[in-house]
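What follows is one structure encoded as structure tokens, with my remarks underneath.
With one protein chain withheld, the remaining protein chains of the complex are depicted in position.
Coming up: subunit A.
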Amino acid sequence: MSTYEILRVRVTAKDAETLRALLREARPDVGGRPRQGDDGSFSIEAYVTPEQTAALEREGVSLTTLDEDAAATGRERQAEVGEGDRFAPEDAVPHGLALKVTDA
């Protein structure tokens, strides 16, 4: 289990060049893809330690915290991973999540 702290933040830069420069220089771990705002701003989500947030803070950039402890959230999800092998029994097979529907 990991014990360090990771913040999930939304990084919003006033324009494309500012975000590009930030990504190039600070090289944060990012999630998702860049989004363009109606006002010409560009944003992306990043996963950073509290120390790394300092490297993101700069002129023309704002940070919004989305998850104060993304590592803890990840550990919660690890509890939602199967144990053993649910398909070990001879007749066990995945069934898919769609409804199997006879044609009308």
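Basically, a residue touches a chain if its C-beta (ideal position, glycine included) is under 8 Å from a C-beta of that chain, and two chains touch if they have at least 3 such contacts; residues count from 1.
The rule is simple: contacts and distances are computed from a predicted model.
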Quick one: find the hidden chain's UniProt protein name among "2-oxoglutarate ferredoxin oxidoreductase subunit beta", "ABC transporter permease", "Spermidine/putrescine transport system ATP-binding protein" or "Peptidase M14". "Peptidase M14"
Residues from subunit A at the interface with the omitted partner, ascending: 1-2, 6, 16, 19-21, 23-24, 27, 29-34, 42, 47, 70-71, 73-75, 77-78, 80-88, 92-103
